[in-house]
Structure formats: C-alpha cells, structure tokens
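Heads up, one of the protein chains got dropped from this complex, but the rest are sitting where they should.
In this document, chain identifiers A and B correspond to the written order of the chains, with residue numbering beginning at 1 in each.
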Amino acid sequence: MNFAQFTLQEQGVVILAALVLFTSFSLLAQTRIIACIHAFAWQGALVAAATAMVALVAGQHHLYISALITFALKAVLIPWVLHRIVVKLQITREVETVVNPSLVLLAAAALVAFSYYVALPVEKLSTLATRNTIAISMAVVLLGMLMMVTRRQAITQVVGFMSIENGLFFAAVVSTHGMPMVVELGVAFDLLVATVIFGVFFFQIRQSIDSLDVDRLSRLAESTEEEEQQDNHG
Amino acid sequence: MNALFATLLIPLLGTLLMAVVPRCRIAGWVNVAFAAATTAASIVLALEIFESGPLLSPGKFFYVDAFNVYLLVLTAFVATTTAIFSRPYMDHELAQGRVNNRRMRLYHAMYQGFLFTMLLALSTNNLGILWVALEGATLATVLLVSLYRTPESVEAAWKYFILCGVGIAQALFGTVLLYFAAASVLTSAEDGLLWTTLHGIAGQLDPTVMSIAFVFLLVGYGTKVGLVPLHNWLPDAHSEGPTPMSAVLSGLLLNVALYAVVRTKMLVDGALAAAPNVPQPQLAGYLMMAFGLLSFLVAGLFLHRQRDIKRMFSYSSIEHMGLMTFAFGLGGPLATFAALLHMTLHSLVKSAIFVTVGHATHIAGTQAIDKIRGLIRTQPTVGWGLLLGTAAIAGFPPFGLFVSEFLLLIATMQSWPWLTVVLLSGLAIAFAGLFRNIHPMVYGNQPEGQTPVKANMLPVYLHLLLALWFGLAIPAVLAQWFDQATQLIAGKGVL
Partner (left out) sequence: MADYLTLQGWLLALLQTALFVTAAPLLVGWLRLLKARLQNRSAPALTQPYRDLSKLFRKEVIVADTASPLFRAAPYVVFSATVVTAAVIPLLAVHLPTAAIADVIVLVGFLALARFFLALAGMDVGTAFGGMGSSREMTIASLAEPAMLMAIFTLTMTAQSSNISHAIDFLLAQGLVLRPSFMFALLALLLVAVAETGRIPVDNPTTHLELTMVHEAMILEYSGRHLALMEWAAQLKLMIYGVLIANIFFPWGIAVESTPTALLLGLAAITGKLMLLCVVLAVAETALAKMRLFRVPGYLNLAFLFALLGMLSHVILEVGA
C-alpha cells in the first residue's frame, strides 16, 4: 500500500502526528519555562486534533469524547495551572541552561530511530491506516523521558512527564482507536490528581530549598566512601 | 460477590469519611475500625472463593481467584495491624509537633485511599484499571512521604513521584500494546483488556508484540517493585515518610506491583508457548530472573553501607523483592509455591520490623544506626522484636522465610544448579549486612537517659508468630490455597 493512496483525512492524521513529534523536539529545545509550557499546550492541542481526526476517519464516535477531554485537560487546564504556578512563584523570566543542546537533539533523533525500530513489528500486525504513527507516539514517550533527564527545573520535568502522558494517549488512539472508556477516564482522573499534587509539590520544594532546581535536591544520594571517611573524622 | 464489594467499598468510604473527621484522636481508632472491617470482608470473600472457585463479576470487571484473593486478605490484614500501630505512633508524632491536625487528616484519609487503590488493583480484571489503581496508589502515598515537610522528605517524595510516574508510564505503554495485540485477534475490542479474556486467547496473541509489551510492563511495574536499577526512589521514600507508611509500602505496595508483573507474565508465557518458531519462548521468565537476581545481589551489598535504619530495611525489601521476582521468573510449581509463600511471609515480617523500627527510633530519637544503642536494655520488648524480626527476615530456620528460601534453592538446584551458588552467597552477604548493623543496636551500651516509650508490640509479635507457625507447619488450608494459586500460575501444583 502506498502513502498516496490514503484519503486526505488519513494523511491529515499523519501530518498531525508529525507535528506532535515536532512539538516534542521543540519542548526539548525550549529553554524558557513559559515557552516550554506553551509548547506543551500546543502538543496537547495537536494530540486532541489528531484524535478527533482519527475519530472522523474511523467513525469511532467515542474518540470525540476522548479528544474533548484531552483538549480540555492537556491543552487548556494543565498548561493554565502550570502557567499560574509559574506566575505565582515569580519565575516567568527564568531561563534554564540545557547542557549541550545539540547533543540532546541528536540523542532525540536517535531515540526516534530507535522507536521506529521497536515499533516495526507492531506496525506489521496492524491494518489501520494510522499504524505508522505508533512509532511516533513511542518517540514522544521516549523524548518526554529524555526531557526529564536533561532538565533540572521541577516545572520543566513535570512538563516532560505530561508529554509522556500525551505520547501514551496518542499511542492508544492510533494503535487501537483508544482504550476502553473506563480506562481512559481513569487515566485522565489520575492525571488530574497528579497535576494537583505536582502543584502542591512546587510549593513544598520551593519552601524547603528556596528554588525549583531539583539538582539541589541531593541530600539523599548514596554517600560515597570519601564522605563517609570525612564523617568519621569529623 | 457482596463480600468483594464490601472489601472495596469500606476503604473507599473510609477515605471520604477520614477526609472530614476533624478530631484526630478519634480518627486513629476509626482508621483501625475500617481496616479491620475490610479484613473481615476479605476473609469472607476468601472463604467464598475457597468454596466455590474463581469469581468473575457480572460485568467482568472484577476477577478474584486463588492467587489474588490471598493477596487481598494479606493486604487487608497487614493494613489493619499497621493501623493499630499507627494510632499511638502518630499520636506521638503529633505530640512532638512533627505533624499538625490538618496533616493528620490527610494522613488518615490517604491511608484508607491507599488501601482502596491496592485492593482495587488486586481485584480488578481489567489491566487498564490495574494500571490506574497502581498509579493511584502512588498518588495516595506521595504526599504522605513528604508529610513531615523536611527538605529530605520533600526530596524523597519528589523522587518517588517522578521515578514511579515515569516508570509506570512505561507500563501503560505496555498495556496499550497488550490491548493492541488483543484487538487484532478479538472481534469486539471492548474486552481486550480483561485479563480473563486475554488469558483465554493468549495462544493467539502475536508473540513479538507480546514480548515488546512485556518488556515495557516489566520496566514499568518493576520500578514500583523496586527492581535494580530502577530502585532509587525506594530507600528514600521508605526512610523519609512516617514509619507506618514504610511498613505498608514495603509490605504491600511492592507485592501488588509484583502481582501485576506476574499476571502479565502469565499472558506472555501463553502467547510465546503457543507460537511456533519463537527464538526464546521463556523470555519473560528469563528477564524476570535476570532483574530479580541483580536486585537481590545489589541490594544485599548495599545493606552493608547503610547508616539509616529505615534505609537499611528498605534495601532488605529490594533484596527480597528481587528474590521473589527471580522465583516467579524461574517458574515451575516449586519455585512459584516458594515465591507465594515468600511474598506472604515477607509482608508479615517486614511490616513487623518497620513497626519495631518505628518504636526504636522513638526511643533513640533518631534513625541513624550509630545513635541507636542498647535497645534490649532500655525496652526488652522492642529489642527482642527487632532481633527476632531480623532473624526472621534473614531466613533463620524456625521462621517461615527459611522454608520459602529453602524451597527456592531446591527449585533452582533442579533447573539452574550453578545459580544456587550465587543465591547462597547472596543470602550470606545480606545476612552479614543485616547483623553487622543490628547487633550493636540491640545489645550495645545504652546511652544516658534513654527511656522506654509507650509501644504496642501486639502487631509485631502477632506477625512474627504467624511467620514462625508457617515455618514449623504450614496450615493445611493455607497450603491448599497456595497450591491452588500455584496451579493457576505454573500450570500444576506441588501437593
């Protein structure tokens, strides 16, 4: 089967998937916290749009509801909450230094290739028009993890976490036209609670270390031999 | 059926009620009452299952068989005994000013919420809901880890949240893949996440997709089990939260996560066994063995360098979870039986130890191993409790863990003889690590002015007695029960 034989709507889904991947890259490259949150909101909106498009293509009406929930939650509510927290903590102008940004982007490209490789046998099994986007969804998950690894700010780590969720949701949509409704609602509920808890945490972290730089959360690392010796001497 | 609903609804009701009960003194008692009622309901449920076999609820939403019903009872039971311990312990913390009334309310509500999510995870038939419930368990406990609001506890909670969140996200991806594999076989995809349905069609599921799914699921739930190298959150979360939380996290949450891994392993094994030309039909088992063994050895080594008593015992939890993962991975009736027995006993003994440690830290006023000395002189019940608990967890003969470890060694000898050496040396290392630290704490010279505290050692001795009983003679009913579960998992029983 050839790509050109897809209907325009199906091609639209693929284009949206590619754009979602692009937002993942831009999340990785953004250094300003506010810009990161905006990129995340765009990703949520694109995922929701892709979901609605899949619903249209496949005639799966329950996906419209999923798309709506996703849009409300990931394109509006969560970015709004994060934005408010950033304003409240007065870090709107904060810029985060990413160590070696070009290396990060190269690693990201490698991860995309890797997810393609892993998703290949999965895609072979599927007959859906959207099956090729499974690799994209997996890449979004992995890029979210990469973002969490490379960032030091608590808020951007959370954005990475949420973008992983985006990838997971997208995976469910494109591989199987969404999970059963009850599971999707459960996941959305968990995400909502997680957002609230994250919000609480930002204030707790801020209170305890007077910063949101999680690198400074290092009291609990396994102590090295030298430290132990120092402790013994002291 | 009613017993199942009672088991689930009581803690849910408890969560809501605790959130509004203002007086914490009453809250402690109410907490115990709810947990005890849950235990009672779960025992009724267990008897029903024992009489009439597996139970599938009409909407196929819940499925209870011999495997998970015993975990349900165990969970409810340990939650009850820990609640009994938690009441005076938390009163003490309140009196010390480490928590305030509002946080106590949060604590009690979340205690019940945590119990609910675990019971839901155990009893649901839907693998998606299993994921939701396990994530819910993280959410319920994460604010409890940071209950004291010290920088350390906030850091521990953050690590716990982020690592478990990311880890369990992998499990969701695995779940999506499972659903995908099922959807390509089933005509109506709606049932594609029901464990019973999946188990029925396991032979037709695509082996490659199932293998990939299992890798994701193992990494995801394995993070929650605390398997090395995804264990970093565990010692922190256990050492910085309130001690009753450490007890239930260590004794229960890890079990539930392992339960999820084993459930999915059953599906993957089914798919790989039925497919022709699979290069590695026991992939799932091998992966679990490798991760389990690695965790077992690494945690055993880390035991030696701990300076915080709760951290030390959390490494001991990693070690034992590694051992169980290894045993489940080994497969076969004997190893599975050993793993189930080990799971039960570890929960009982480890929660008992954490309760004792809670009292010990109150006596010494610190969690640092160097500062805790002479417990047996200051308060013999606590000292003996710690000593016996440690002996039990290290697998000393009269206690049940000796039996389960012995069975596991035999099973290993039968299929992987040279691994027995590794296991034995790992056990020796862990044993040395524990006793090297425990000995001075129990026997050493007691510091000036160290006074006994009000301790409720009933749960500890109850748990240790049970462990002892299981070591001397496993009650016929329980043996039968474990055997039923073994039959479910391994295909045939040992008895």
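To be clear about the criterion, a contact is a pair of C-beta atoms (placed from the backbone, for glycine too) under 8 Å apart; a residue touches a chain by one contact, two chains touch by 3 or more.
Note that this is a predicted model, so its numbers are computed, not measured.
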| item | value |
| --- | --- |
| Among the chains presented, those that the missing one touches | A |
| Absent-chain contact - pick from A:Phe25, A:Phe161 or A:Phe201 | A:Phe25 |
| Sole residue of A:Val112, A:Leu168, A:Val187 or A:Ile209 that reaches the chain not shown, by the stated touch rule | A:Val112 |
| Residues of chain A in contact with the chain not shown | 1-4, 6, 8, 11-12, 14-15, 17-19, 21-22, 25, 29, 102, 105, 109, 112-113, 116, 123, 132-133, 135-136 |
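The working rule: only the chains that are shown with their structure count from here on.
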| item | value |
| --- | --- |
| Where chain A and chain B are represented by their mean Cα positions, the distance between them in whole Å | 30 |
| Residue numbers on chain A that touch chain B, as the complex places them | 118, 121-122, 125-127, 138, 141, 145, 148, 154, 157, 161, 164-165, 167-168, 171-172, 175-177, 179-180, 182-183, 186-187, 189-190, 193-194, 197-198, 200-201, 204-205, 207-209, 214, 217-220, 222-223, 228 |
| Footprint of chain A on chain B - complex, ascending | 126, 128-129, 131-132, 135-136, 139, 142-143, 146, 149-152, 154-159, 161-162, 165-166, 169-170, 172-173, 175-177, 179-181, 183-184, 189-190, 192-193, 206, 208-209, 212, 235-236, 239-240, 302, 305, 307 |
